[in-house]
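For reference, the structure is listed below as structure tokens.
Omission of a single protein chain aside, the complex is shown with its protein chains in their original locations.
Read from first to last, the chains carry the letters A and B; within each, the first residue is number 1.
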Amino acid sequence: MDGFVLTLWLVRIMFLLALYAFLLFVVRVLLRDLRSASRGPTELGRLVVLASPHAEPPAGTTFPLDALTTLGRDVNNAIVVDDQFASAEHAVLTFRGRAWYVEDLESTNGTYVNGVPVERVAPLGFGDELQVGEVRFRLDRGRE
Amino acid sequence: MSGQASLRSRRSIPGNVLRTGTALTLAFAVLALGAGYWQVVEAQRLSTSPDNPQVIALARRALRGPIVDRTGRWLARSSRDANGEAVRQYRDDALSPVIGYASRQFGTVGLERTYNAELIGLTGADPFGGLLSKFDTTPNEPLGLRTSLDLRLQHAAVDGLGQDRGAVVMLDPTTGEILALASTPTYDANAIADPDTAAAAFEALRQDDADPLLPRATLGRYVPGSVFKIVTAVAGLDSGRISAGTTFPEQPGAEAKGLLVDGFRIRDGHHPATGETALDLGGATEVSCNIWYALAGLETGGARLVDSAAEMGFGAPIPFDLPTAISRVTGGAGGGAGGFKDDVELASASFGQAETFVTPLQMALVASTVANDGVLMKPHLVTEITGSGSGARTMDPEVWRRVLAGVDAQSIQAAMRSAVEGDLGQQFTAGAKVDGIPTAGKSGTAELGGKGEPHSWFIGFAPVENPRIVIAVLVERGGRGGERAAPLAGDLMTRYFELYGRP
Partner (left out) sequence: MSAAAQARPRMRSRWRIRPRTRPTELSLLALVAVALVIGGASLGATQRYREAVSAGEVLKTLDWGPPDPRGLFAYLVALLVVHVLFVLAGRRTDQVLFPAVAMLGGIGLLLMQRLPQTLVTQSFSGTQLLLGQLQLSWLLLALGVMTVLALAVRSDAWLRTYKYTWAAVGIALLALTFVFGSDVNGARLTLSIGPLSGQPSELLKVILVVFLAGYLSENRSLLADESTRIGPLSLPPIPYLAPMVAMVAIALSIVVVQRDLGAALLFFAVFLALLYVATGRLSYVLGGTALFILGSVALYNLFGHVQQRVDNWLDPFADPLGSGYQTVQALYALARGGLLGVGLGAGLPTIGGRLPIPAVHTDYPLAALGEELGLIGLLAILGLYLVVVQRGLRIASAAHDDFRALLAAGLALVVGVQAFIIAAGNLKLIPLTGITLPFISYGGSSLLANAVVVGLLLALSDRGPEPPAAPHDGRRRFARLRRGGA
């Protein structure tokens, strides 16, 4: 057995290995895709109702959030806050880049983040408390 | 509304896509299995197949290994000519039906074909071994074959057949080793191996009406006649329905006018000699009584007859070093037990007429079963693959099947002895006796209908106690068994004892 044959053999095994390396990489990508597909569209975040005096929305309810979620008394809002202190179009939550912002839509009674009133736009972190009218929410991280 | 709902739930496109994808994936899994079948399971067989172009290419260059007989005499050998091309040389025309030939133009047959891969050194090409040596430039060492043939016996058998067409099988019943496997006419294998004369020689042989290229011992199928009675005896005794002492009261009476089975009359030729005696196994075998055997066959039943025959190799190719034709008891088209059409066919088959066809090798195995006390050894021709390569090995004797109890086999041995040595038997089977050695046998005269001589058969063995040699002789159109085949068998067995010593 001369050395050339051995070398040639090794190189042709390397070719097969390269084919399988490619397949392995592809399978990793496929599995990643599959996992994210089984989760459905990724949730950017969720809003949990902490306290609601008129039970509309009831306390404990969780709202998955779109990149743009409006809150207010009007039925056209994504989250309807049926509270006498809420305006018809009260506030909007937006996801920009990698962070959440809350924008007060010039509501009569204002919007509060951790008890601080929002001037036009304020960043909203996960775990922060948001108050619209008398209803208090908490922003939670969405399911990964 | 409900239709809409079911449409959405049961027939969502993503769900159907998923199922379709799964189906296609399964189909690809089948492809993978298919590839595995050819590339791993069948790889060895295909890679060493004599028709494989790589094998043919290798065979052109390779110096084929030698083939020798049991005493070491060369039977086939190779050398290089002046141009460096390999030339195959064969010792004796008598061997051609066994050894075959290796030709560049016409491929290989016989042992040259069966052991082609070994003879050209193409062994060890399994999918897991030899991973490194996948270049076809470095074949292994060609291996040789040691056969169990005895050139002298082979030659004697071919000489004995003379101008007749026929076959002789001689084997050792205790080991299954074949000592002679003759078929006539023979041919000159050297002429086919030589590229210059091959085309003309091959064409001439193909045109020859005597069909010299047919190895009659293994691939010729013949009506057996009375030698088949031994199969009936084995089946009857093994079934327990017949014993050595069984007699049939209606048998003597039927001798004169024939036995009527379902309107068909079965006749005998021996009635003047036996008169009113009701024959038992020994007597019926001694005088070759068709009626006794017809009654015995009917008593045994078609299913048992076919089963016992199958035990001895009927109904399937015999695992052997050469291709074998399938011997059969019946055409199998009928609806009765074992595939017989009716009792008429069963009764006729019981003494070897009807739709029964056998190879000479098959009948030798029947005699071998009886001789070896009911134990059938696997027949083989090659006892050793010689050489230094990885495929070299020896083939040890192997029990193929235990067909019959020893005591029953001995009853048949005694019956076959009386067929050769009994007062009446001598008249039917003259000349089979080996002088001074107890000999057993059974002759057969296969009537073919129409004009012309019958096939002449004999199967037998000697000595009766601890037999050492079994023989089957067939002479096409040779006349009565006792006249042509039996004396030849006697001569060949005598020759055997001359060569290998008397017991």
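Methods note: a residue touches a chain if its C-beta (ideal position, glycine included) is under 8 Å from a C-beta of that chain, and two chains touch if they have at least 3 such contacts.
Nothing here was measured: the structure is a model prediction, and the numbers come from that model.
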item	value
Chains shown that the absent chain touches, full complex	A, B
From B:G34, B:G162 or B:G253, residue that would touch the chain that is not displayed	B:G34
Contact footprint on subunit A, counting only the chain that is left out	4-5, 7-9, 11-16, 18-23, 25-26, 29-30, 33, 37, 67-68, 70, 76, 89, 92, 94-97, 101, 103, 105, 120-121
Contact set of subunit B toward the excluded chain (per top definition)	3, 7, 10-21, 24-25, 27-28, 30-32, 34-36, 38-40, 42-47, 49, 51-54, 57, 126-128, 131, 134-137
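By our rule, only the chains that are shown with their structure count from here on.
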item	value
Whole-Å separation of chain centres (CA-atom averages), subunit A against subunit B	81
